[in-house]
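The other protein chains are all here in position, but one chain of the complex has been omitted.
Note that the chains take the letters A, B and C in the order they are written out, and that residue 1 is the start of every chain.
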Amino acid sequence: MSTISLDELNAADEHGFVSALSNIYEHAPWVAENAVRKRPFPTLAALADTLQQSVTRASGERQHALIAGHPDLASKAVRLDTLTLDSQAEQTSAGLDRLNAEEFERFHRLNKAYREKFGIPFIVCVRRHGKDSILREFERRLRNDAKAEQETALREISRIAALRLDQHVRGPDRLKVHGRLSTHVLDTYHGHPAAGVVIEFFEIGASGDARLLSRTTTNADGRTDRPLMAEQPIPISQYELRFGVGDYFVRQRTPLPDPPFLGVVPIRFAVAEPEAHYHVPLLATPWSYSTYRGS
Amino acid sequence: MSTISLDELNAADEHGFVSALSNIYEHAPWVAENAVRKRPFPTLAALADTLQQSVTRASGERQHALIAGHPDLASKAVRLDTLTLDSQAEQTSAGLDRLNAEEFERFHRLNKAYREKFGIPFIVCVRRHGKDSILREFERRLRNDAKAEQETALREISRIAALRLDQHVRGPDRLKVHGRLSTHVLDTYHGHPAAGVVIEFFEIGASGDARLLSRTTTNADGRTDRPLMAEQPIPISQYELRFGVGDYFVRQRTPLPDPPFLGVVPIRFAVAEPEAHYHVPLLATPWSYSTYRGS
Amino acid sequence: MSTISLDELNAADEHGFVSALSNIYEHAPWVAENAVRKRPFPTLAALADTLQQSVTRASGERQHALIAGHPDLASKAVRLDTLTLDSQAEQTSAGLDRLNAEEFERFHRLNKAYREKFGIPFIVCVRRHGKDSILREFERRLRNDAKAEQETALREISRIAALRLDQHVRGPDRLKVHGRLSTHVLDTYHGHPAAGVVIEFFEIGASGDARLLSRTTTNADGRTDRPLMAEQPIPISQYELRFGVGDYFVRQRTPLPDPPFLGVVPIRFAVAEPEAHYHVPLLATPWSYSTYRGS
Partner (left out) sequence: MSTISLDELNAADEHGFVSALSNIYEHAPWVAENAVRKRPFPTLAALADTLQQSVTRASGERQHALIAGHPDLASKAVRLDTLTLDSQAEQTSAGLDRLNAEEFERFHRLNKAYREKFGIPFIVCVRRHGKDSILREFERRLRNDAKAEQETALREISRIAALRLDQHVRGPDRLKVHGRLSTHVLDTYHGHPAAGVVIEFFEIGASGDARLLSRTTTNADGRTDRPLMAEQPIPISQYELRFGVGDYFVRQRTPLPDPPFLGVVPIRFAVAEPEAHYHVPLLATPWSYSTYRGS
């Protein structure tokens, strides 16, 4: 699915409009059909709201069919070739293609329990979660009652739809579906930004395993040229930044013991709000450092 | 070898004195023999100095024999049963019994190169070093000339002897052969020490592997009941303290996101001076922390 | 009144005992008389408890007389020569002899209002308060009802008595009437304690005026040889520590701009618990610093 502008959507004929939005709400063209007559939409936010209301005001039957039309997460029954292309990309992003045998088994067990209890597939906006967070959500939501889960499923479908709109429709505004993760390294020994510090950025699994997401170097202002993450939700997960502080001070010809007291400084933190801005700076001397959630 | 008091050493007959100190300088009873007539020794420091001077003033031949009498480190040729009991304990302490195949091969290669270049075994006071530090020392010292290495070997023998004296002879004073590693956790959210914080203490290998050394919990004063390390040199190595800050704040019923921004806080640092005091405190709120080399 | 030991008090005849304690509860020898037969007291704490119970269990009339026997604070009617020697020393300590005209007027007005409302003098353990804190207490307590004030007056009399016991009777234990204020300066540029830092210690008035209490210099461990305050309650007040950080780094030959970014670092804080330990350290580089309530 390629991108289209809001103007084009507003100007399209009915078939063109519905067809262009066919994959925003999966297998449910009626959601877009209900919105045709509400055009023109001045903003993406207005379009997203109208589509969501189309779902909220639909009959219980239609809502149920919408939910039931979603694929199971990570089960054997869901082979990649049966998913829409968007579903494929989303499920890959959360690491659902990196499950080890034990995790795969756990997913499968939870999925089965969920289907047995609620009669619907487990729906979650996977791009907002890391692998461990999805497992926790699974377990938490299994304790809900059916009504709460129906509502949760619709809320997650709406989040999925908003992210798809954000990717496929260009408008004068942006939907609030993106978080941002940034850092900044200050050298409080010399009193200026620390340039040239190598930063490795990892996702940390529940068992402590670290998966390298990116590697970058601070610029003259002690920042990274691009945010560590942006233009997407920051998946709910645990992360670790590793700052090459020792090598930096060696290059500054700072007097240091051998080995330096601080070599690689790890900062481990978790993201709980995927759409928020997390600024995680490091203030360091060869003998001390501090960090905080900044802004 | 059990412990003996300085008074007993001062009062012993010549044979008793030499025999009691027979394993301080390995296979070299003449070191103690030279010291017999310098008795009585008022302090351990005086005894240690006198023994060391006995070495320093010995002929080049005797010094060479003293050095040559030491076992190779970690070579196949040195089987545990051929070492004195003290040597066994010391070599175990630095992780020389935990070498993987690659490290073992590297040790062996360095050992061979060292012997070929200098004609003496590589001697290092292993209790002052972690495994990686010994490998670095090996490589660094291979670049020395023969004279510098002879001096270095004698200095290391004197360090080994001091540690053995410290363990086996009780006197009115203590030799300066011990470092200390301590921590302290302050809860700067509530403005008081953080009690009940679980701390895991690891040694970190050059390849990033973590080996758990101990696990403890902070007391009412935010400290550990005993120092993390004391009564020994702190081996030159990289360490990591992991503080269970998230669980602590959960128990304090502090308002926290799920997951908390800070769960386990890792602080990684290196020790370069085995006989120094390293105080590595943590000041933390649920959103920030700092650490420094304190005193 | 000189000091006496608990053993001597236990061994004294009845008259001696009562006479030795005559000034603990001002103008009320019956408090001590009731305690004579409870001897021997194993600890100061036991003696203090028994004296306090003697007050608590006394008739309302006697309690009222005890309260009424105390002098007014800072009124013209209370000239220094009419006070017992202990009262003089205590009232001096809180700065009641340093009232300016406006404060004197305010004291007088509050005192009059208090006497009119409650018919008793305003009693407060002045050694636990700075001048501003006493004025705040005056205003706060004026809003109480008579019963609450009678109880408060007795509690303050018991605090006064405990401090007098602490000063005049030596026993195997110490009463918990002392706070402690300490500091520590760490140089996180060099990674060691900052020795030779000049510290000025001020009390800060409500109007921002600073009164120098002491001036000291850090020792080799970055601490002051004696605590800034100890062996007394820390008066509830605002304080400021001024650390000569700029001069320190100049002496260390640290590269600095002219003038240095940090010259004198002021740390202003308030004490609310006179019997607590306040540790207020400074961690500083030429470009950054932090402080916290430590332990």
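One rule holds in what follows: contacts are C-beta pairs under 8 Å (C-beta built on N, C-alpha and C of every residue); 3 or more make two chains touch, one makes a residue touch a chain.
Nothing here was measured: the structure is a model prediction, and the numbers come from that model.
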By the document's definition of touch, the residue of A:69, A:196 or A:294 touching the omitted chain is A:294
Candidate in contact with the missing chain, chosen from B:27, B:57 or B:190:
B:190
Quick one: say which of A:121, A:205, A:222 or A:274 touches the chain that got left out.
A:222
Given the full complex, what residues of chain C touch the hidden partner chain?
133, 236, 238, 257-266, 268-270, 272-273, 287-293
Considering the whole complex rather than only what is displayed, give the residues of chain B touching the chain that is not shown.
188-191, 261, 283, 285-288, 290
Since one chain has been left out of the picture, which residues of chain A touch it in the full complex?
186, 188, 191-193, 221-222, 283, 290, 292-295
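Heads up, the rule we're going with is that only the chains that are shown with their structure count from here on.
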Measuring between mean CA coordinates, which chain is farthest from chain A?
C
Distance in whole angstrom between the CA centres of chain B and chain C is 48
For chain A and chain C, what's the span in angstrom between their mean Cα positions?
57
Mark out which residues of chain A touch at least two other chains, giving numbers and ranges.
261, 287-288, 290
